[in-house]
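Have a look at this one.
One protein chain omitted, others in place.
Chain naming follows the written order as A, B, C, D, E, F and G, and within any one chain the residues start at number 1.
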Amino acid sequence: MTAKEIIKPENLVYTKTKVMTDVPMHYCPGCSHGVIHKLIAEAIEEMGIQEKTIGVAPVGCSVFAYNYLDVDFQEAAHGRAPAVATAIKRLQPDKCVFTYQGDGDLAAIGTAETIHTCNRGENIVIFFINNAIYGMTGGQMAPTTLEGMKTSTCPYGRNTDIYGFPLKISDLLAELDGTCYVTRQSVHKVGNIVKAKKAIKKALQNSMDGKGTSVVEFVSSCNSGWKMSPHKANLWMEENMFAKYPLGDLKDTEKKHYGQ
Amino acid sequence: MTAKEIIKPENLVYTKTKVMTDVPMHYCPGCSHGVIHKLIAEAIEEMGIQEKTIGVAPVGCSVFAYNYLDVDFQEAAHGRAPAVATAIKRLQPDKCVFTYQGDGDLAAIGTAETIHTCNRGENIVIFFINNAIYGMTGGQMAPTTLEGMKTSTCPYGRNTDIYGFPLKISDLLAELDGTCYVTRQSVHKVGNIVKAKKAIKKALQNSMDGKGTSVVEFVSSCNSGWKMSPHKANLWMEENMFAKYPLGDLKDTEKKHYGQ
Amino acid sequence: MKVMEEIKLMKGNEAIAHAAIRCGCDGYFGYPITPQSEVMETLMQEKPWETTGMVVLQAESEVAAINMVYGGAGCGKKVLTSSSSPGVSLKQEGISYIACAELPCLIVNVMRGGPGLGTIQPSQADYFQAVKGGGHGDYKLIVLAPSSVQEMADFTVLALDLAFKYNTPSMLLADGIVGQMMEKVVLPPFVPRRTEEEIRQQCPWATTGKVNRKSNVITSLALQAEEMEETNLRLQRKYAQIVENEVRFEEVQCDDADYILVAFGSCARVGEKVVELARNEGIKLGLLRPITLWPFPTKEIQRLAKQVKGFMSLELSAGQMVEDVRLAVNGTVPVEFYGRQGGVVPLAEETLAALKEKLVK
Amino acid sequence: MKVMEEIKLMKGNEAIAHAAIRCGCDGYFGYPITPQSEVMETLMQEKPWETTGMVVLQAESEVAAINMVYGGAGCGKKVLTSSSSPGVSLKQEGISYIACAELPCLIVNVMRGGPGLGTIQPSQADYFQAVKGGGHGDYKLIVLAPSSVQEMADFTVLALDLAFKYNTPSMLLADGIVGQMMEKVVLPPFVPRRTEEEIRQQCPWATTGKVNRKSNVITSLALQAEEMEETNLRLQRKYAQIVENEVRFEEVQCDDADYILVAFGSCARVGEKVVELARNEGIKLGLLRPITLWPFPTKEIQRLAKQVKGFMSLELSAGQMVEDVRLAVNGTVPVEFYGRQGGVVPLAEETLAALKEKLVK
Amino acid sequence: MAKFKGTVVVNTDCCKGCELCIEACPLKILGMSHHCNSKGYHYVELKDEDACIGCASCGYVCPDACLTIYKVKL
Amino acid sequence: MAKFKGTVVVNTDCCKGCELCIEACPLKILGMSHHCNSKGYHYVELKDEDACIGCASCGYVCPDACLTIYKVKL
Amino acid sequence: MKTEIIIAGFGGQGVLSMGRILAYAGMLQGKEITWMPAYGPEQRGGTANVTVILSDERISSPVLQQFDIAVVLNQPSMDKFEPRLKSGGILLYDSNGMTRKPKRKDISIYRIDATDMATEMNAPKTFNMIVLGGLLQVVPVVEIDKVMLGLQNTLPERHHHLLPANEAALRKGMEIVEKEE
Partner (left out) sequence: MKTEIIIAGFGGQGVLSMGRILAYAGMLQGKEITWMPAYGPEQRGGTANVTVILSDERISSPVLQQFDIAVVLNQPSMDKFEPRLKSGGILLYDSNGMTRKPKRKDISIYRIDATDMATEMNAPKTFNMIVLGGLLQVVPVVEIDKVMLGLQNTLPERHHHLLPANEAALRKGMEIVEKEE
């Protein structure tokens, strides 16, 4: 059987979802952002909520998310996406509203907005791309940078005595009464990708159902910032990032007695 | 024995410490701020660290703390005291540096500074006066305002669906790797006052010893904001505030296996 | 009796809140600060979410509040925030974003004495910040300066109308006097909030959900300089139009004036009294009160400059608007300044004395 | 060969970092943002805490960074921060506090195209923010505009010296070109950091611990308006002194000029080329380059205005400094403007064409 | 158990009449004066000079540090 | 166990040659082309047409959504 | 006609609300009015004052240097505002807690022992209404029935049972005010 014979609409098993535009993405080769974009787009398509979804892009590498995800979008100032999303959702409660934020955006400059949005239990989803670095600006230290990890602003490795500790912000968010679902996922392998998509869908559904704030953290790689090949970056991530940021649900209010 | 006979230096058991100035305080009658000021001043005097102590005052009712506590002081912008203190301590590591902050200052506008200062483990002390309200500006809702509690911006009572939940920020701070000591105290009764002073001293000692960040929360009353007499406010606090903000140590790195 | 019922006695800050509810605002986002906390307090007291459906939210900070305004305005909603000087400084990044994304909204600054934490007493020393641009980049706000409680109400409505007319943020630049003072006020009529359908029609650019159209994007970013220059040129064209159409001012006894006092907001109230006092002494003084601080009544000043012997700007500052008066007069007659700072309000008597010393020689 | 060794090739941003270490800075506090992240990166690479003892800290935000600068400066330490346009907008509240508390420090703004998120390309559209006051209240920064990598180094030292001379914050207003460009530079000599004893002497007001003196307080608050007015009057007196003493500018072929181009920073580099081109065509053009944007070389412009037929301000903006040129010229000769926006840099050729069209008729 | 006798000196100028010391006194021997100080506050007085045991409870709780307590062992 | 045959269509214009799909393919049958696309990237190719089982692993992991996978049950 | 009034005392004496009632009554009478408080964190003690202007014409500045009438309810207010009365102006004061009498000779001075009366009437909250009664007895800048109408309009329904006590206080104030010298 030749390729030609196989390539028929009825045999299609995987292709780009329509909720993604045809604009080529500006990300570096192998960047996790692309995979996460795809998953969010697929979830939106599968849930049939493209018309009622409004995204909020951060300042960070994913600043142009609106060019790739074909839903209405607002581009927020650095760190303020949760505040922007709060207003969008409060003023249009029937919409499905999410933010998409990097670790610098969400866990450094945007700490106050993140915490208070979660504490108010805004019915939005926060997609949190934790690549342990400031990708956009050329690889500076992020709050989530691992101990000993080298970045352009800790070129000799993060020394916790000087720069403080890797911040597990999702753990803090899980403590807040306003969050209903806090989970940590990754997208470096097929199995993880499948799980991550489930988490995304659940989170979006929570927003529609008014259950409170959902936070989906993606432990991600930034091969450019880490100065590794994409594949090496994935391996390094598995070995080092997962130890500090273990995958799995941190909170799910549907499950009783979680984490007690 | 007449009063005159008793009033002699050698019979003195209690008086204003010299680390407090003679300037009359601007606080409302019965405000907790005054008692806490006294305790900090007494601790500084007893520890003999007046010459090396630098305080950072917030924006809030205690903005004028520097008029009453006779140590060097900086008055920080609203919410930024921890950032100010960070620089003071890093640039003068031999000094004992503390911030004095209200719940609006520390847990609303200053959330990011508070969390990151604690996460960096700056060797400072944060005195956190949690009176569940914005006293200075006339009694608006604070992040720590209790559910159902009335303030000028939730005149029908804090509805958590709209305004979010009382934020137990000290619990979050205790989770951070940079804090060494997080405790919750009150100053409404003699017994509590004695305990509170111990906590203050321990925290100041930690700053000198470079153990990391110490946070001393004072569950306090704001009788003006709460619209009660000072005494009623204390009773209300005992009944309502302590349930949400129970007194005691949340973290003390000297104790092993704390809170696990 | 009908009319009587409509007249109310209230503070300027309260008037803003009532006017916002009545003109169909969709949302308010703010953070307490003296001397304007009554705006949010009144809204919370009125709880419009139970009547008109307006959302009122106390944000965690001024930064959060202005970015909530961005989010709400991006949905085509009628939204506002209010603060006072230090809080407005914190909003500067957000304001720059809003201006660049061309979102309509209202920012209220009830100014207090600065710099720094300063005092809570009235000031006008944020004039430069408001009209020259406290945030980064070339942008302008439509800046209205109310001088009475009535205008606090009226200009809330007007500022929002102008914001939507030009898709641009507007600002009410008030001060502690107009904010805290009570006067009679006739509140604007109730206008229902726009429906989602109406918003989709009036604001086709808004993020209302991608239904039967391309997706809408609210952004102020352009990596390419050329693209960003296009954005800037579009903004500048819009600003030129606003300068053309929207200058507003009030004149008191300017017709026969030999000298003109220029003053806005609460200072203009003092200015009126100065005119009375001066005229009593036979000095032909007039008052020009810019209502729009940007666009500034440059042409009117140029016109008056041909007739008068000099101008004096009266401000609660070290002299800021006086620069715009000078730019307008462009050297043809003397332009002097008198002001008080840090929360002190000049009295009519001392102002007249200054006028005589500096100008009427 | 000695001299050769001292000449280095580096970016303007790197030059700031090296100069800061060498002139004995005690602390740097910043947050990454293009096009100036190399300032902090260079400092981190150099790790001066192991050599001079200088503290370098990446803050959680620009707001935190400027307040760390407040804290450090309040201790009498030599501290600086750097950022670019959106980040500098966020610092406005902090800057206003620092100015009011009269603390010496340096704020670097390597401007990029705005408003909003804008572009990372060079711009000068934060001129108003820097010289008129982006924060609230009446305050001024000493604003220096470097136009070469050498000046990035030199003015870092100078700006800090002036800051300490007047106890006031100063600003380096650079842009993406001077920040990113590499040129030859001779770095300033190493100066040791001041000892605690020296700081106690030179900055008796600093919070160095209450030893044998009254307690020191750094604050910008005064509840009473009268007290706050006193603070303001003190500031204004200081500013008057700075205007008197610290105006700096450079002139290129102004002596016989018929027309003057006014341009600062990287635009002045373009301006130099315009002068060349114009002179080639027989147009007697000179260049006035304000080095201090505040205090502005008003007097020099007034002097030149008596000699020339007109001025043109050349800026990477929609026209901001041109207002200060107009205020100086005060109507005596025409003042025109040419500029590009949003990150686009005007070319010498197009600038000359504009000059000919607008001025040389 | 040793008996003590104490007394309290009130800085009437800085007292704000908050009554917290009155509540804190185990013997309930403090009370408000009918007079006002220059700030318009009624200030506190030791109503029963003889009963005071100098326990300083009043002093501890006073927010304005108005109270000085002396005691002697009887 | 049913056998599948699949194939992969590469959008060579958008491929950035990150090689993640190459790593993800259980059969290791993807590889880099010697050619570059207009952006200067070497792009990916299905090196062994016959071996592909259409499992779509490559598609899932591709960050740039360049891969379309078809498969038939044999 | 324009009347420029300052009312000043301690925070908690009801200074602002007294001014407000006056202004509201003026409004009901069809006058132009401004009510301008010296605002601030009053709840933290200190002094409070409010400038009320009642006029038949448009009012220019709400902030004044000099006043037609000063109602002063504590010593600091007496010290501050006695000198700022216009010649021929009216000073009304409560003697309670005052350490010195007014000094000026070119003004009319009235005393009202409102603190004592309020204690006597066992209605400390009506203190400011007693003072207002005294003021209106001396200068009837607004009509008493407008004051009562104003109270009725502005007091929440649930407090309407307090209206008679307030009226009584007003009347009592009118009775007990005394001209000095």
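FYI, a contact is a pair of C-beta atoms (placed from the backbone, for glycine too) under 8 Å apart; a residue touches a chain by one contact, two chains touch by 3 or more.
Being a predicted model, the structure only gives us computed values, none of them experimental.
Novice: Considering the complete complex, identify which of D:210, D:269 or D:326 is in touch with the unshown chain.
Specialist: Candidates D:210, D:269 or D:326; residue touching the omitted chain: D:269.
Novice: Write down which of D:180, D:232 or D:292 is the residue touching the left-out chain.
Specialist: Selected residue, touching the omitted chain: D:180.
Novice: If you put the missing chain back, which residues of subunit D would it touch?
Specialist: Touching the missing chain: residues 4, 7, 9, 34-35, 120-121, 176-177, 180-184, 266, 269-273, 276, 345, 347-349.
Novice: Tell me, which residues in subunit F touch the chain that this view leaves out?
Specialist: 16, 36, 38-40
Quick note on the criterion: only the chains that are shown with their structure count from here on.
Novice: Give the fewest steps needed to get from subunit C to subunit G, where each step moves from one chain to a chain it touches.
Specialist: The fewest touching-chain steps linking subunit C to subunit G number 1.
Novice: Same residues or different residues: which describes how subunit C and subunit D meet, taking over half shared numbers as same?
Specialist: Mostly the same residues.
Novice: Among all residues of subunit F, which ones touch two or more of the remaining chains?
Specialist: Within subunit F, no residue touches at least two other chains.
Novice: Could you pull out the residues of subunit A that touch at least 2 other chains?
Specialist: Correct list: 63, 75, 77, 108-109, 111-112, 116, 143, 163.
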